[in-house]
Structure formats: C-alpha cells, structure tokens
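Have a look at the structure below before the remarks.
And now, chain A:
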Amino acid sequence: MIVPLAHFLILSLIIFCIGLYGALTRRNAVGILMSVELMLNAANINLVAFSRFVSPQSGTGQIFAVFVMALAAASVAVGLAIVICIYRNHRTIAADKIDLMKW
Partner candidate 1 sequence: MPGFGEAGYYSYIGIFILFGLLMGFGAYITSWILRPKPTQSDLKLEPYECGEQTQGPTWIQFNARYYVWALIFVIFDVETLFVLPWALVYKTFPDIGLAFTEMAIFLLILVVGLLYAWKKDVLKWT
Partner candidate 2 sequence: MSLLELTDKLIQWVSEMARTQGYSPEWAGFFTAIAIMLAVGGFVLGFISVVAMLLIWMERKVSGHMQSRIGPNRVGPFGLFQSIADAVKLLLKEDIAPKMVDKPVWWLAPIIIVVPAVLSFLCFPFHKGWIPLDLNLGLLFIMAIGSVSVIAIFMAGYGSNNKYSLIGGMRTVAQIISYEVPAILAIVPVVMLAGSLSFGQIIEAQSFRWNLFSLWGIVSFIIYVISGTAEINRTPFDIPEAESELVAGYHTEYSGMKFALFFVAEYTNMVIVSMIASAVFLGGYYLPFGLGASPVWMLLKVFAMIFLLMWFRWTFPRLRVDQMMIFGWKVLLPISFANIAWVGIWMALKL
C-alpha cells in the first residue's frame, strides 16, 4: 500500500463536503437525496480505508460499510417514495416550495 491513509481520508473529505453542499443548497428533492448518497459513499470510503490500514485482518470497517450500504439503499427507497407522495399532492419537487409545516 503506497498511497498513505491520509490521502484516502482527504478524498473522502472532499466528496463529503461536495455532498453536504449539495444537500444544503439543491432545490430539487431528488438532487438532495443524491447528495446524501454522495455523503454516505464518502463515509464508506473512510470506513474501508481505516479497515485496511488499522485492522486489515478483522475487516470490521468492511462489515460496517456493508451495513451502511444496506441502510443507504433503504433510506433512498423511502426518501424517493416520500418525494413521489409530495409530487402527487403538490405537483412540485422543489424542496423550498414544500413549506406547509412552517406555519
């Protein structure tokens, strides 16, 4: 392994920050979910990198990454179903237009 651990962490940091920015600023609800997926992917890279560098034989990080993947898939399934619901009732998927709960 010639690439140092820090570089994997920095890669994952950059992707996480991009995802966070997207999740905070995108108006399209589907876009927000995609940004969340980016963040989860970044977290997974972190987990696998630590697993390889810190405990290469037990593979704990890999197991957590598998669980994160399963939860990510479940969350995106439910999240998109909510978007469908909103789209049916409001004919929009702009997240800042959905403000019924504000008042």
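Keep in mind how these were chosen: all candidates are chains of the complex that A comes from, given by their letters.
Keep this in mind: a residue touches a chain if its C-beta (ideal position, glycine included) is under 8 Å from a C-beta of that chain, and two chains touch if they have at least 3 such contacts; residues count from 1.
Just so it is clear, the structure is predicted and the values come from calculations on it, not from any experiment.
*Asks:* Touching chain A in this complex is which of 1 or 2?
*Replies:* Looking at which candidate touches chain A, I get 1.
*Asks:* Please name which positions on chain A make contact with candidate 1 in the complex.
*Replies:* Its residues touching candidate 1 are 66, 69-70, 73-74, 76-77, 80-81, 84.
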